Every structure is written in C-alpha cells, then in structure tokens.
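The structure under discussion appears below in the form of structure tokens.
Not every chain is included here, but those present sit where they belong.
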Amino acid sequence: MIIPKKKHLSDEEYSILTDIAVEFKCKIGKITGETITLYPIIGDETSELMINRIEGLPFVDHVQRIQAPYKLMAIDNKLAPRSITAGSDGPNPAIFGGGSFTIIAGHCTIDPENQSLFIETAHAAKEAGADMLRGGVWKPRTTPHAFQGSDKSLSVLIDAKKKTGLPVATEVMDEEQLKMALEAGVDTIQIGARNALNYGLLKSIAAHTTGRKTTVLLKRSIHMGTVDEFISAAEYLLTAGNYNVLLCPRGVMPATQGFRNSPDESITLLLKKMTWAPVVVDPSHAVGNSRYVPNASLAAAAYGADGLLIETHIDPKRGIGDDPKQAVTPDVLAGIIRDARTIKSLSVKYLDRIIFLRERN
Amino acid sequence: MIIPKKKHLSDEEYSILTDIAVEFKCKIGKITGETITLYPIIGDETSELMINRIEGLPFVDHVQRIQAPYKLMAIDNKLAPRSITAGSDGPNPAIFGGGSFTIIAGHCTIDPENQSLFIETAHAAKEAGADMLRGGVWKPRTTPHAFQGSDKSLSVLIDAKKKTGLPVATEVMDEEQLKMALEAGVDTIQIGARNALNYGLLKSIAAHTTGRKTTVLLKRSIHMGTVDEFISAAEYLLTAGNYNVLLCPRGVMPATQGFRNSPDESITLLLKKMTWAPVVVDPSHAVGNSRYVPNASLAAAAYGADGLLIETHIDPKRGIGDDPKQAVTPDVLAGIIRDARTIKSLSVKYLDRIIFLRERN
Amino acid sequence: MIIPKKKHLSDEEYSILTDIAVEFKCKIGKITGETITLYPIIGDETSELMINRIEGLPFVDHVQRIQAPYKLMAIDNKLAPRSITAGSDGPNPAIFGGGSFTIIAGHCTIDPENQSLFIETAHAAKEAGADMLRGGVWKPRTTPHAFQGSDKSLSVLIDAKKKTGLPVATEVMDEEQLKMALEAGVDTIQIGARNALNYGLLKSIAAHTTGRKTTVLLKRSIHMGTVDEFISAAEYLLTAGNYNVLLCPRGVMPATQGFRNSPDESITLLLKKMTWAPVVVDPSHAVGNSRYVPNASLAAAAYGADGLLIETHIDPKRGIGDDPKQAVTPDVLAGIIRDARTIKSLSVKYLDRIIFLRERN
C-alpha cells in the first residue's frame, strides 16, 4: 500500500508509479477516499527492489507492507512437516512439535580439561528426563581475551552421545566448525544469537544439512528485532530443502535490570500463529541466573512452547563459561520438566484456539 | 564506589573528595589495587546531591551505586505487612499476598450510555471467580480527540460494588478525581502507566489515602524503566504511612511486533526478591489482544504473581475503549482463574527459594 | 486499512464491518488483489473506538492507521503561528521559530539557601547570549528521599527576571504549582519528561494559559515513544486555544552506555516535517555530562533545531540537583551559542528542502 505525501497524486505521478510496477509485473490500484487517495500494489510478488524504487520517489511518503516476507515458514505452507525429529537414526530420537514437550539439557561449555564432568552431567540429565544433550564446543565471546572453546570438546560431546544414546546439539560459528560437527555425528546444529542474522552461515548450513537428517536450532537475534525478521532468517535455512528447523527465543537486549536479557518467551504465541515450526525456549540465557531459570521455564510452557533448552551441570561451581552462574543441577531440571509438562497440558488449549481462529482458508 | 579517571588520585584530589563527603556526614575509603585505586563512600546515607557533586569533579569518571535507593519498600523492612486487604469493611474483602492468588476483573472503560452492561459484567465476573471489580471511569487517551471518560461512570462502579458486594478499583489522573473516587467509596485507586512517574500525583494519593483503608495499585511506567525506578515510585506512596500498595507490571515499550507492548511479567521475580509488596500482573495491556490474554495470564502465575488484573466484558464487541480488542468474556476468565491457580501452586516453591536464598540477615 | 485474517472476507463478514462503520459515519471500501482483499475505512474521522471494535472481530488481523492522529499541530494547519514569542510584555521578548535560534539557560535547580548564585548565573547567561532564563523551583525526583525543591525559589526566579529583563521558565508538576507560577509572572511553563503523558496536567495547563501570553515547553516523554505520541500530547495543549507551544526533545530511555539517556536531537527533522511548532532541544539531559553538552548542542543545530535549553551555572561545583554534573559555565555557553548559530545557518537549507518537498497541497 503506497501512502503518498499529498492528498491525491497527479496523473503524471500515478503513471510514474504504474511504470515501475509494470517493470516488476505488478499493477497499482487506487482507493479514493474523501480526504486522501491510497495506491495499493497488486501482484503475486512484491519485490523489495520495487518497494525501494517507489519509496525513493519525491511524492511518496512510504509503502506499508501488508503481507509477510516469508513463505516456506508460513503456517499455511502445505509442505510443512507436522513435527521434527532429531537423532532419528539413534536409539532415542527426540521429537519436537505435534503435542510433545521436549527437553535439551547440558553444559553451556564443555571443559576440555575435565571431560568426565560432561559425561556425568549427560547421564544425570538423561535420568532427569532430558531428550537431547547440549554441550558448547566452540564459544562466541564478547572479548577475544576470553576462552574460545576447543576442538577437543567435540569428541567429548560425541562420547556422551554414545554413552547415553541421546542425540546431541552444539553451536557452530563458521563453515569449518559446521563440517567438523556434521562429520563427527552432531544431530542438531545450533545457530547462536550473535550469528542469527549471519545469512552466509545460514545458507551454508542449509546447503550442508540438506539431504541429511540434521536438525537446525536457530536462536533469535540478540536484539529486540521483529518477529518477521526472525522467521525470515529461518526461511534461509529452508531454501535448500531441509525443513528440520526449530525456533529458539532466548531473551533480547536491552536487558531488564536484574536479568541478563529481557525474557521473550511470550513471542512463542506469535511464532505459533505465523509459522508451523516448533518453538524451543532457552530460559537460561534470558534470565542468566540459575535461581530464576525454573520460573522462566514454567512461563515458556504457559506460553505454549514445544520444549526447552536448559543449561544443566552436575556441579555448576566447577563449570566454565556461563555454567557457574546459569546452569541448574539435574535434580532441579527434573522438577522443572515435571512442572512444565503439567503447565503445557493446561496452556495448549488456548494456543489451539489462536491457531484455529486464524482459519487457514 | 567512586571510579576515578586516572589510576590513582593525588593527595590533593583525595582531599577534595573527603571535604565533600564530610559535608554530607560520610567518609571516603581507599582500595589500592595494583592497577587502579577505588574510593568507596562510607556512610549511612549517600545523598544524590553528594553523588552529583562528586561526579562533577574533573578527575572522577563516575560513581557506582551499590545499595538500593529505597527503604520502606525493601524486603527487609520489618514494618511491612504480610498481606494487603482491599475492601476490608465490605462483605467480600480481597486479600493480596500471603499465599493467595487474587483476581481483579472488569471493563477497561465503563460506558456511561450503557450502564447495565457493566452491572452484568460485574455479576458474571463474580460468578467466574473474580475477587474485585475494575471499571475505567476517567481515561488517559493518546489524543485529546478521543473519549475521555465521564463522571457518570463513577456511580455505575459504586452501584456494581453494592450489587455484588465486591470491592472496586478505578484509575485516577488528578487530585480532583482522587477525591471524588474516595468519597464515593472506591476501594482501590489505580495509577496508570502514563502517570507512574507523576510524583505529584503519587504524593497526593499518599496524603489522601493514609488513615483510610484504601489500597493503591501502581502500574509500571510505560517504558522499560529500571526495576529500581518502579520500586522507588512506590516508595512515594508509603511516605505518609499507607502501606496498602500493590505493584502492577503491565508490559513496556518499545512494543514487540504483534503485541501492544512487550510483556514484562518476568519482573515479578525481581520485585519479589527486592520488595515485600504483592505483585498483580495486568496481561491485558501487555499483549493487547483477548486471544493472547489466557497464555499471558498463565505465564504471570508461572513467574509467581500474587494475582491478575484482567479486562473482562460480558460482550466485548459492545464494549468501548480497549474492551472490544482486549477484554475476555467471563467464561474465558473462569478458565484462566482455574488454570492460573494450578500453575501458581507449582511455581511458588521456586519463588520461595529465591527469597530464602536472599537470606535476610 | 483493515487487514483480514483470511484472503477474502465472506459477504456476511463484510456486512458486519459495514454496520460498524455506518454507526461511526464511515464507509468500508474493498480492494481486490489477486492474493488478498483489503478493506479501507473511508471517512473524515476514524475514531479510535471504531478501530477497537473492528480489531476485536475474529476475522480481522489488524487495522493499519494511515493518517496522523493530530490536527491542530499538523504542519498544514492554516491557523498555526509563524513564530512564538515568550515574554512579549517584557523588555526582551524571546522569539522561537521563523528563522531565529533562541537560547534558554540557567540552573537545573535553584538553591533556596544560596539565592545569589542564581542571580549571578542569570547575569552571566544574559551576557553570554541567552534569550531566556530557566531555573528549577520544584523537582521531580526518582526517590522521595531526595530534595524536592522549594517555593522560596520561585521568588528568586522572578527576581532574576526583574534584574535581567529576560523572560523566565520553570517546570510545574501539578495545578497548584501552575497557579503559583502564573501568578508570580513566569513566562514559560515547562512540562517535564515524566509528566509528558500526564494528560490531566496538560489539560489543566491548556485551560489556565489560554488567554494569557504564556508559552508552554513540552518535553518528550522519558521513553522512546513514537513521534506521533509526542505531537498528540502537544495537541492537548492547543485544545483550549493557546498555540504558544514549544517541543523539546531531551533524550530517551533506554540510555546509551556512557550517557544519561540516548540523545534524540535527530527527531527534530521529523517534528519539523510534521508540525509547525518550534523545536528547542535540551542537550543537557540527553547526555547528562557537561563535557558532552557542547557537541550535543552543535548536533541539535545540525538537525535544524530552533533553539536550545542548556543547563548553565556560574560555578557548577556549588550547584545542587543535576548542576554539578551537567551544567556548563557561562563562558562555555557563549562558545556554544556562537558555534551553534553558525551551524544552524548551514543546516537550515537542507531542512527547508524537506519541508518544501512535503508540498502542502
């Protein structure tokens, strides 16, 4: 919808609009009101380029976008899967969506100097009810002087996979790490909040995971970007054909005083309304403090999340990275899982109504 | 804690600091590190004025505040009440805090032209389980060309109080409205998000409600201010002696795309950790859409809220103000109350741990 | 413009829309695209109430607002003044707008215990080139335990007016202060950032200043609200007929790390494009540090401001409130005025182009 700077455009101005539209296989309509005339763009594809051309005209105030900028991720995509399975070739596949409530747990960072700690956490997390293990191998750190992770930790992660039979997830930050992770047998590739708009990495992951059974978990960007931007970033992952995508809200900046970020589990509602992809909330980064993680987990379930990604450590004070501060112990994890599942069973009916009301016709 | 601009201050600079401190009955300490010396301010009262004086010195970078800027609202205030009762002289007092989960429900705006609608809503809300009624009499509107409320609605509110026996709440925006509301028998005075930092109004309410049994519900300011700022605003209400204060998070700006505001029920955790006051969350303004209100209500319970303020209307499409968009119907309200209470019974144990860990000694 | 939840509405749904519109003397249009049909609301007045009613319908996604929610403040209001004069009955009227660049200077807070300081500052500020004096009499403070100002300071302000012949400005927070200020002869009433959306105060000021020559300076709200919201708040001031309104950006929350707020002098461009009112930027609160004030002042001139409100003190370290930290000395003020005027003479041509391009026809 083109909003002009004046009440009505002249014939000459209207014909300039029409010429641009035709170039992009669109048409320009006209809605004559008593106080202002509006000019809708009509066409199957409204290219960003065309919109930029039109917004550059001196008599145009702005163009209001009315349709969402994504298609594959849209809830009415007929090709979308009903649920997503990670580790489908292992003994304990983890199913996301379709009514399940699925838990990913483990260290923020695997300590390459104390490998047994992660194995102990893995067993305890499985015991507590976790469906998948996470362990940070490589770490994006705000300063180059901080510990950046280690390749050695990758084999620790795979060792935990073998010992527990659970699928495993880790974050990659570039193509080299991606290839190492896939080759080693990582089931779920995480994209962190700082790389959430790194479209080169997204495309690379799309290319390398398509044809495999690899799942991709995309964290929301670190700032309070729009929901459209988040879904559009996920759209990059689908372009090569891999639909195994999980969306992960994890808190946004600017932070709420007292938390690490501002919790954003509420966008689960919006994501569920607009896309078909399962939503896995990360409460650990949102609040940044193990004492606050249980309530934040329950709130995610109240908002209808399909699962949680919770930093868990057998002995947080011996952890590295964010674990001493953020990680919960396996017994706290077990309680969270039990309570969150009860809450999800209460919250799901309200969510169904939102999706139903959307009436996909 | 004074952070200097240089590694170490000269004797002369240190003595300038000391002179200012003495003037305010404080002392300046010295912590000599290997790379930098820091200068703590020691004293029972660190006045803002002293801090401004010190921060104005050319060799001072800034002063870091370490203690909270409020006292009466602090969780370790020995005089604080265990719970707060609204409408204590009526047949159905509403108790907030101390383990209860309390519901305030009713119209955003009472329609003075259709008075029976509010009475119908009042009966239905009571039936659904509401403990208090809310009805907007006067309205702060973004534009002066919108409906600003009507004095006539006050008598409708009081009529509903009489007919249902429930205590009633309404927002006031100035002293004149405050006096009218108190005289008419309003039990709870609401302070809206736009007036949350209107310290003149806060002081006026403190003065007029002290000595009465009136409760005051303070909404969080419309922007993402600090938690300290919110609690400090409530501190104004207590200065004259009235401790009947409820804190109400209601979403903050900038808005999340798709919601009216950005939901902020998570700060319940922080408020509970720092103050003794009951927290009543308003999910209706946070999400701004009746379809999203149920999940947002459950999330507030998951974060440990002591109650909810929910816009409810017997027939939302006949409502005025925000009601057609935001208000839930009484049957939805009944379901929310039932589910939220179940969730609160699950979430409270985690909250108790946070407060306990704070160790008040 | 009504955006439906489905591609096309049924006849029955369309007729529900039409019924609501007719009730508000509007019509509903129809723009049939290939993929979606849109439904414009046609009418002179699109009431908020009607929009809320329509957004409450189950088949409506949302309503996109296309026209600005204000009229009197709009740049095409034929009744708007070309410039605004404060202190028109005194010896040195201060003219805002119409090509001038006008300076308001003085203490954040007048110290009632050291009255001669303000008089000294007043003389020095006039000498430095200031056109109006400001001095805080009553202060909104984040905590009730801080100094709240004193009635005694009002007579100091008026004394400075008499001694220098310059018009004077001060902030009021309630009707009582307003009456005292007007009676004493204050020329410009300031509305602070915390009261910028206190519509009761705005209406009260509108009522009491109409028929007088009093000017009103409205600060932007403390949070990063929309420009529409800011202008709409000013619209309240005009409803009773007083057009002597100045708009004052003063930085917004959340703060940029290192500044008191996030500087927002850039919105001058947007305010100039949309309204006729002069824009006076307050750099002192935006950056919150006297060392940063000069550059922030020059940036305001670069963005085309009509003037500046600068906290100035003859001896900042003896000031109270924010003065030790924020106030510049009169000699720095003189330099700022000289440089800012040179910059305004360079920036104004670009601004004229923006306003001209808007083509008021």
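Should a chain be cited, it is by its letter among A, B and C, assigned in written order, with residues numbered from 1 in that chain.
Methods note: contacts are C-beta pairs under 8 Å (C-beta built on N, C-alpha and C of every residue); 3 or more make two chains touch, one makes a residue touch a chain.
Bear in mind the structure is a predicted one, so any value in this text is a computation, not a measurement.
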> Which copy number describes the whole complex, given 3 displayed chains of the same sequence?
Replying inline: 4
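Methods note: only the chains that are shown with their structure count from here on.
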> Same or different: at the chain A/chain C interface, is the fraction of residue numbers used by both copies above or below half?
Replying inline: same
>> Based on mean C-alpha positions, I'd like to know which chain lies farthest from chain B.
In response: A
> In whole angstrom, what separates the CA-based centres of chain B and chain C?
Replying inline: 27
>> I'd like to verify one number: the distance from the centre of chain A to the centre of chain B, where each centre is the average of its C-alpha atoms, in whole angstrom.
In response: 32
> With chain centres defined as C-alpha means, what is the inter-centre distance between chain A and chain C in Å?
Replying inline: 40
> For chain A, which residues are shared contacts with two or more other chains?
Replying inline: 254, 357
> Which residues of chain C touch chain B in the complex?
Replying inline: 47-49, 52-57, 69-71, 140-147, 173-175, 177, 194-195, 197-201, 203-204, 221-225, 229, 232-233, 235-236, 239, 253-254, 290, 316-317, 319-325
> Okay, in this complex, where on chain A does chain B touch?
Replying inline: 224, 226-228, 254, 256-259, 262-267, 269-270, 273, 286-287, 291-292, 294-296, 298-299, 301-304, 339, 342-343, 346-347, 350-351, 353-354, 357
> What part of chain C is in contact with chain A in the complex they form?
Replying inline: 1, 3, 5-7, 29, 31, 33-36, 38, 40, 42-44, 58-59, 64, 66-67, 254, 357-359, 361
